[in-house]
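Of the protein chains in this complex, one is absent; all others appear in place.
Moving on to chain A:
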């Protein structure tokens, strides 16, 4: 008999239908994945199960947990169930913990709020659970505060809180999306082990098919509040009966058609560059200690080349990027673009700055919401000694919008009128408008859904071919870098440990760190070729 059985669940918030009659079930010890793009209703399914829905929510249907229908329980009854019978792990480990309480107090709270044990026993259990999730007592005493831990460690604390009372059902909402690949692999392993060990049921919510393919027993593909396809993971991914599943799958491993790189003369040259940051003073007098975030890094990017820069958070790639963009000075070495230094006389060199532009991760946060698109995308004009005006300016706006697949009329709209993918197109239009030589993409597609991401990658490839643009593509996501670059730089602890053509690096990584990154990244199974082979063991 199944542990959780959702039957015809309909959920609407202030009359807007979010879930349209979904049904799914989980048995003990089973891992069920819900996947789909943003807005598909997968997270709302989780919150409905937890009974944590926003005000003005109406639900119909049934959510049976064991023998009780959760929809009929009162709020105090749900409070009793949450944390004890159903635990939950969230997407953002950096903000999921209370910053002013110790991790021990927060894990113990799960136990104490249910009066499950005496405080002394609860403390013991908290210690045991933290040990179990890989936070041993010598390095992670109960008195630690969240800000002293990394993202992966915080996610372990969140997991410890969720499993402290050994719930029968664990819900994980994008638990690894905000983490680096190697950390992601560890957290996924931990979740898998816990399920096997405690015979829990795990409802796993993720947009990442590669994560799912490796982990889940059963896969539900969702779109617009409906479950389109459901079945054993291997079977769903092999047969892909619904065209949407196929689209998701194709988009996940989409490779843009880059064309051959021209790669003639050197455009960007980074020579022996080091970047130091001052650390907080350790004594009132004496010099502040320095942290060297980038250590003697050297590389060239040739005109027309598409180069990826990959590394985990804290490896120095953002610091290096800021130095290349001329936003900060370097302590040692030289950065030149087309032979001219990017930083001169204590400020960014404007003649160089107008030859490079940047596109950031968050397409919404990087725009002023009060300005119209025309004003937003013409911002780089201030770099020009004599910016176009009047009809010439209008033509430039129309051309830039057309180049990224938008209409000239869009120039009069505000940014909130656009979807995430369209916003990123506008960000690219803004970068293109002064016809730069080099565009730096800083995690530019990380926040996009897979199908949108595939379209944006295609757009980038087209633009690079049409305009002969040079790209520096910074990402923690190996699969994205693989599809859009000619060459990859792998960065670790401030140093570049490998710098080779993309296909070489992925087929035959030389540095052990590169190999560990590639191994840790979840892979989509290649069912196209093994379709006739025997069923893989699940």
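We adopt the following convention: contacts are C-beta pairs under 8 Å (C-beta built on N, C-alpha and C of every residue); 3 or more make two chains touch, one makes a residue touch a chain; residues count from 1.
Simple rule for what comes next: contacts and distances are computed from a predicted model.
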item: Identity of the absent chain, which is to be given by its UniProt protein name, from "Sarcosine oxidase subunit alpha", "Peptide/nickel transport system permease protein", "Amino acid/amide ABC transporter membrane protein 2 (HAAT family)" or "Cytochrome c-type biogenesis protein CcmF"; value: "Peptide/nickel transport system permease protein"
item: Given A:3, A:50 or A:342, the one touching the chain that is not displayed; value: A:50
item: Residue among A:27, A:79, A:228 or A:398 that touches the chain left out of view; value: A:79
item: Identified contact with the non-displayed chain, of A:162, A:185, A:293 or A:489; value: A:162
item: Chain A residues touching the omitted chain (full complex); value: 50, 52, 75-76, 79-84, 87-88, 90, 92, 95-101, 109-110, 113-114, 145, 147-148, 158, 161-162, 280, 284
